[in-house]
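Shown next, in structure tokens, is the structure this report addresses.
For this depiction, one protein chain was excluded, whereas all remaining protein chains were kept in their positions.
== chain A ==
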Amino acid sequence: MAITGASSSGGAKDGTSDSSSVARRNSKKPKYSRFTQQELPACKPILTPGWVITTFISIGVIFIPIGLASLFASERVVEIIDRYDEDCVPLNYTYNKLAYIQSSETNKTCTKRLIVSKQMKSPVYIYYQLDNFYQNHRRYVKSRSDKQLRSKASEDDTSTCKPEAVTENNSPIVPCGLIAWSLFNDTYGFSVKNKVLEVSKKNIAWKSDQDNKFGSDVYPKNFQSGGLIGGAKLNASIPLSEQEDLIVWMRTAALPTFRKLYGKIETDLEANDEITVVIQNNYNTYSFGGKKRLVLSTTSWIGGKNDFLGVAYLTVGGLCLFLAISFILLYVIKPRPLGDPSYLSWNRGHTS
């Protein structure tokens, strides 16, 4: 196909090389190259039935095992979810949860019991899950100062933190901004059979955040000292790089429903164990109708429990096999001479 074209141009090229070199230098004749003549060797794939069917089958063949594997992995993960925002409000406050949560007088302690359905191998991860909480709101996301978090020298760099930038007497708040100010402050205590379960808060944040985004010389200052208290207070004697709760909180969630890592339990939990959780229900999600959940979960190579990935693989794989079969049938049942010109759109118009 391309051979004739190439050879004829090749002939032209030979023709010029015969002529004297002087003439050639002054000639405006374009130099022959496969590039300029747009004759580069190329692969010209077209979607033949063979190709289409092969592609579909191979996708199906690859995807279904992956789907099964990830579904299996997801199934192996043990997850306990407990919603406590309703249960932890005393009955007399049922219709006025906001007053309950905002009052400093009320008792916020609340005890819940969870049954372990299957054995949970350590580490068991503890999450809190918030609902309808827009950590991805623009005002919220922007309200932080990376420079301030990073080094003591930029302590005054709070211009982006409004309205939680400075105290009334203009000294900077560290860490400033709405994110830090609204730090989650419910706490959980766990015990099994009256034995307290140790909750490790080490290594729950991303390491790079701890090492490079939060300074080891930056200490909380003027934090939650204003008129309006947002969330948790911070121990002013611990540098920010060690405040892993804060670090986790400050990596904002993508969607309004999110989980954040609270800590880890480093011991295995046996099936049918009853876990007693003592919750300090401090955090106000009642004003915006958010739910709070406590989640205990193990992980697998695929992460936590979510069947979606496995199902997606299986569905796509299955769909591809189905399409492959349909195409085979179509090609068998309705073969037609390839490239029959009567099918051309513009022919339908003026013939007949």
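Rule of thumb we're sticking to: a residue touches a chain if its C-beta (ideal position, glycine included) is under 8 Å from a C-beta of that chain, and two chains touch if they have at least 3 such contacts; residues count from 1.
Convention: contacts and distances are computed from a predicted model.
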- Absent chain per UniProt: "Phospholipid-transporting ATPase", "CTLH domain-containing protein", "Adenylyl-sulfate kinase" or "ENY2 factor"? "Phospholipid-transporting ATPase"
- Task: Kindly state which of the options A:R83, A:K118, A:K152 or A:K213 is in contact with the chain not pictured.
- Result: A:K213
- Contacting the left-out chain: of A:T55, A:T106 or A:N222, that is A:T55
- Query: So which bits of chain A touch the chain we can't see?
  - Reply: 1-2, 4-5, 9, 12, 27-32, 36-49, 52, 55, 59, 63, 66, 70, 77, 79, 98, 123, 125, 127, 129, 133-141, 146-147, 150, 162-164, 178, 181-182, 203-204, 206-208, 212-213, 228, 230-231, 251-261, 264, 284, 287-288, 297, 299-306, 308-309, 312-313, 316, 319-320, 323, 327, 330-331, 334, 336, 338-341, 343-347
